[in-house]
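Have a look at the structure below before the remarks.
Apart from one protein chain that is not included, each protein chain of the complex appears where it belongs.
The first chain written gets the first letter, and so on, giving A, B, C and D; residue counts start at 1 in each chain.
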Amino acid sequence: MFRTKYSLPKTQPQLQGQGAQETVSTAPTQLRYSRYDHGTLEEFKASSVDEIPDPTPGGPVLWVEVDGLRDTALLQALGDRFGLHPLALEDVLNVGQRPKVEPYETHLFIVLQMMSMQGEHEISREQVALFLGPGFLISIEEDPLTDTFKPVHEKLRSGRGLIRKNGADYLTYAIIDAVVDQQFPLLEHLGEALDMLDTEVVKSPSQRHVQELHECKRLLAHLRRFVWPEREVISALLHDESGLLKAETKVYLRDCYDHTVQIMDLIESYRDMASGNMEMYLSSVALRTNEIMRVLTVISSIFIPLTFLAGVWGMNFQPDNQGQALSWNMPELRHPYGYPICIVIMVAVALFQLFYFRRKKWL
Amino acid sequence: MFRTKYSLPKTQPQLQGQGAQETVSTAPTQLRYSRYDHGTLEEFKASSVDEIPDPTPGGPVLWVEVDGLRDTALLQALGDRFGLHPLALEDVLNVGQRPKVEPYETHLFIVLQMMSMQGEHEISREQVALFLGPGFLISIEEDPLTDTFKPVHEKLRSGRGLIRKNGADYLTYAIIDAVVDQQFPLLEHLGEALDMLDTEVVKSPSQRHVQELHECKRLLAHLRRFVWPEREVISALLHDESGLLKAETKVYLRDCYDHTVQIMDLIESYRDMASGNMEMYLSSVALRTNEIMRVLTVISSIFIPLTFLAGVWGMNFQPDNQGQALSWNMPELRHPYGYPICIVIMVAVALFQLFYFRRKKWL
Amino acid sequence: MFRTKYSLPKTQPQLQGQGAQETVSTAPTQLRYSRYDHGTLEEFKASSVDEIPDPTPGGPVLWVEVDGLRDTALLQALGDRFGLHPLALEDVLNVGQRPKVEPYETHLFIVLQMMSMQGEHEISREQVALFLGPGFLISIEEDPLTDTFKPVHEKLRSGRGLIRKNGADYLTYAIIDAVVDQQFPLLEHLGEALDMLDTEVVKSPSQRHVQELHECKRLLAHLRRFVWPEREVISALLHDESGLLKAETKVYLRDCYDHTVQIMDLIESYRDMASGNMEMYLSSVALRTNEIMRVLTVISSIFIPLTFLAGVWGMNFQPDNQGQALSWNMPELRHPYGYPICIVIMVAVALFQLFYFRRKKWL
Amino acid sequence: MFRTKYSLPKTQPQLQGQGAQETVSTAPTQLRYSRYDHGTLEEFKASSVDEIPDPTPGGPVLWVEVDGLRDTALLQALGDRFGLHPLALEDVLNVGQRPKVEPYETHLFIVLQMMSMQGEHEISREQVALFLGPGFLISIEEDPLTDTFKPVHEKLRSGRGLIRKNGADYLTYAIIDAVVDQQFPLLEHLGEALDMLDTEVVKSPSQRHVQELHECKRLLAHLRRFVWPEREVISALLHDESGLLKAETKVYLRDCYDHTVQIMDLIESYRDMASGNMEMYLSSVALRTNEIMRVLTVISSIFIPLTFLAGVWGMNFQPDNQGQALSWNMPELRHPYGYPICIVIMVAVALFQLFYFRRKKWL
Partner (left out) sequence: MFRTKYSLPKTQPQLQGQGAQETVSTAPTQLRYSRYDHGTLEEFKASSVDEIPDPTPGGPVLWVEVDGLRDTALLQALGDRFGLHPLALEDVLNVGQRPKVEPYETHLFIVLQMMSMQGEHEISREQVALFLGPGFLISIEEDPLTDTFKPVHEKLRSGRGLIRKNGADYLTYAIIDAVVDQQFPLLEHLGEALDMLDTEVVKSPSQRHVQELHECKRLLAHLRRFVWPEREVISALLHDESGLLKAETKVYLRDCYDHTVQIMDLIESYRDMASGNMEMYLSSVALRTNEIMRVLTVISSIFIPLTFLAGVWGMNFQPDNQGQALSWNMPELRHPYGYPICIVIMVAVALFQLFYFRRKKWL
């Protein structure tokens, strides 16, 4: 069965005066940073923005990670320190936003939404905001409890692959790639649920299937709303002319773009499957109703006239006082072969109807 | 429950000869103006157009507010004073228009439609027309009773934010932003109504739900008709080359544009939800009919043949005068175990049918 | 109720050899012309093309009006006189054409379709062909009986407005505007019909509503087929580079363009309304069938088993000749409290079923 | 009734090794050619390609006609003689292709499909391939039995019109025009069939109508598949820059283009009509089922309880041996007014139900 604990997030942007605290996770905000180049990797926890070193364009890559949106003062301090645009900082706080990329003078601002499976049945959505500047990347996650960038950290620590040999732009690619690829297990789960529904809906259609289908469709519509602009984001990065993204990194982003196209393709075919499934369900219910009606009609049509006949001969019309057989009142009841003839008539009526229904192909 | 007092406005433009008085609010038209720069803010009520000072490009910003469309003479005077194009003035009077932006030689003419919740269940639509010229902004509201620009006035008076530091173009942005953001509460209301319908429609489908769904869809279609061109309006302002909008203001308008995109996204998912809801409703009704039919068929099919049998043995065929058991007329009635055998036959027929219906999964 | 006398016109172009006389109005063709400038206005009826003066580019505007397509010789003469292209003249005769604009070397050829209400329930379509050349405009109407250009003539005669101050291009605008605006009353009529159907279809769905909806949809589809290219026509005129249309006139045409966009919007929302209406109707019928079935099922299911019981105890199995109570044949009939116990059993069965149906929410 | 002998052609291109003989007409291939200029017209039958004179660019127009695809050797010889591209020759043999235009170095290759009525109910499709080179046109028809180009030949022979005064490009236009215009009678036939179905489907819906609708829709889908690329073909010719088509001819092709647009419009409205028709049919069937159910429910609901009552009083419970009226077993049967009271009760039940059903508007 397909069950999810996921519910459509409210995507209304917060009004400027209000804080974002009530809708976001209540766990405390964490601040970490890493510095690495080809040879070295340093990882630190920081308690304030001041501990973070200055980025050195051309030197080691500085990756500042903020986990959780509760501490708006920290975000503000970060914004002041790295010259982040106030509108972008405001967008960071509005969770559930449409993915987008905004070029500012000194940095690129990227918003992504990550839909992923958490455990068996739970589906979570997390907003990831990225600021890519010369020599640094700031990543801000909505939920401090999830460990979204674990695969990226592992790659960094292992020192294998290209990540340590490249700059902040390749790190950006690695994070986007992690976000995009986390949607595949979710889609696979959806695909399996739809496949299962496909066979079940024909065997025994029930309202539960419709609800599950509905749930799948809603989730697909939701995914689509996030993946579509995600594709635009990557496409915009591919055509970015700010110089923050090197041509070699764009080759890898192109691969990432292909993945979003593939996800869109999967979503579209799953939507098709869900519609086909619904159609199957409805046609199956219609056919079952039809079959039920047929049985009712055949049985009723055969026995109702017979019951009428039995009722007629069950009437109490009384012969003349003499009780003689030639009275006008139901003389057949007193005929020596009345009953056998009556049975023959009934069987004849029944056979005629059976023949008629068979010709109509209702039997 | 979802109830609205809103009805689709007639969007037919008035023919030229006719006045617009009958369709618009009958409250008297009010005229106000404000002048402000970084340091000062003056607000005045005016009784005639002549009291309004000349705009000073580069100097303090002049904001002329007209509330209500009843006093067409005042509008005419305003048009003469500020050199507004006659076609634009005509459009101001045609309420319920498609949002648009028209560049004229000396000014930009912007028409917006504001859909918003008034109280609990009422939904109102108001047309806002803006004339943006060098150093001045003229705003014309349809309904003098609503206080549409209250948040803008508050920002002006508080002196905080960027509004007092910028020109008439930023004021235009602030007004457009206020108009766009007022649609979010309405959408939230719609979303909640649809969410509620979603669960109710499965529990107990009734014609009332269809009507509410229908109402929601109509409202969504309506919103869409206004938001779509609103997006185009903001996009056109972003690409405006009249010089009336500064590049810094356009950064903020871009944010506003994102909001309209988000509203379009929400409208689309609500439309999807409404269709899915309708589908659920129909499938639910079909399944209920099917279930009802099943019960009717099972009970009828079992008892109708049995009733026929009872009817047969309730017939009054009479044995020979001698009343002897060997007559052809219903000898079974006189058999010592006739009744128990008859009961056994009936039970056998019923059991056979129960078995048959169970195999068909109708039980 | 929504009734129209309108039927989909045959839009097949006439083959070249055939005349167009059989499909067009049989009233005789009329020829008129007007000459006007800022100060003067002359109006004439002409019997032949020769009476028409030569157009004077830069001088007074010459407006030649042909009413009716019957007199093809007159059209031919007109074509020769003003150098109209033979293909354009052929198009004039093919009524029910798709609106279009064709630039020829010396003139612009414009075809429009005017859908309008005639009286209460009749809807008419008329083709208007315009030839705009330097200093002259030739207008050719399909039906001599309608008075399509009355508002234009009135504006000319009154001398107010801009029409007398401008050239043949403004006259073209005025005519297009009159054609476009005549569609608003028709749409209003349609909107009212749909609004009425909307409420009626829920109260008492009947096949008549479906037919009326069908009629509305057909008319909307038809309108759409004409308005869509009309919009293209105006757009093409806005981007015309023949020099026949002045920039000032284009400002007015832009307004006209807005009207067609608004008409398209209205048509789309009416189409949405009609589909929603149909959906309501179908769901309403489905629910009614469901309700009817429920009543039938409840009553049948309760009484059919009871009738069976009554039938059982109405059987005529006879006790032993001794008529003693201990016989196997229906001893209960002879039990002193047989009847009250039977009634109790029947009531119990009925109550059980009522309880069951209430739990199923069928009652 | 709408009956056609037309079946969807297999549009699979032949694999290279196979010949095309089995799918095309078996009548022998015919070869003809005409030469004409303003003053002269010569028409010849040819038995081999060698008899055909060389084309003279600027001189008289050479029109080579091949009727039938059976003689592939002839086609090969023709290709060698006129330098036709092998891929184009291959395409000629693949009947049922998508219309297209291919520019080759020395010639234009055009494929068209002609759908037309043959007699009353038969619809045929024929592929027409054209090679337009300097001073010559080669036309290759699929079926030697049809006389597709009769109207073109007649125009040539009559010497009227522009055809004799122009070159091979105008001849190309004339042929395309003939192909396009032959679709109008077919569409008219379809439109009439749909109009008839429209009224019949409401009067007496039957499965036959659905089948006819289905047939119409299939044919429309088919036509659309051919007309859509045909439009592209003409559009491509309008923008052709090979110099083979003169500007004057393009004016006429534009007219032809308008016709294809009009055909697309018609096809779209017929598709709309067919869908509306289907909707009407389904709603009509649903309403009829509803009405039938209503009658069944009213009659069953009234008489089933009454029959039960009659059954009760038809039971054979027997009074005490004494037969005295005060026994517990059915004393009412022995009440002097038992029967009238029973009738009154039955009438009351029936009236109550009638009242109830009338309030539910089922009567």
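What we mean here is this: contacts are C-beta pairs under 8 Å (C-beta built on N, C-alpha and C of every residue); 3 or more make two chains touch, one makes a residue touch a chain.
Predicted, not measured: the structure shown is a model, and the values here were computed from it.
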Contact with the hidden chain (one of D:R81, D:R98 or D:H153): D:R98
Option from A:N94, A:T148, A:T249 or A:T289 whose C-beta touches the chain left out: A:T289
Contacts of chain A with the absent chain, listed as residue ranges: 181, 184, 187-188, 191, 195, 202, 251-252, 254-255, 258-259, 261-262, 265-266, 268-269, 272-273, 276, 279-280, 282-284, 286-287, 289-290, 293-294, 296-297, 300-301, 304-305, 307-308, 311-312, 314-318, 320, 327-330, 361-362
Missing-partner contacts on chain D, residue numbers: 8, 10-13, 15, 85, 87, 90-91, 97-98, 100, 102, 204-207, 210-211, 214, 217-218, 221-222, 225, 278, 281-282, 285-286, 288-289, 292-293, 295-296, 299-300, 303-304, 306-307, 310-311, 313-316, 330, 333-340, 342, 346
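Here, only the chains that are shown with their structure count from here on.
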Mutual neighbours - chains that touch chain C and chain D alike: none
Proportion of interface numbers common to chain B and chain C (over half same, under half different): different
Contacts with two or more other chains, residues of chain C listed in rising order: 282, 286, 289, 293, 296, 300, 304, 307, 311, 314-316, 330
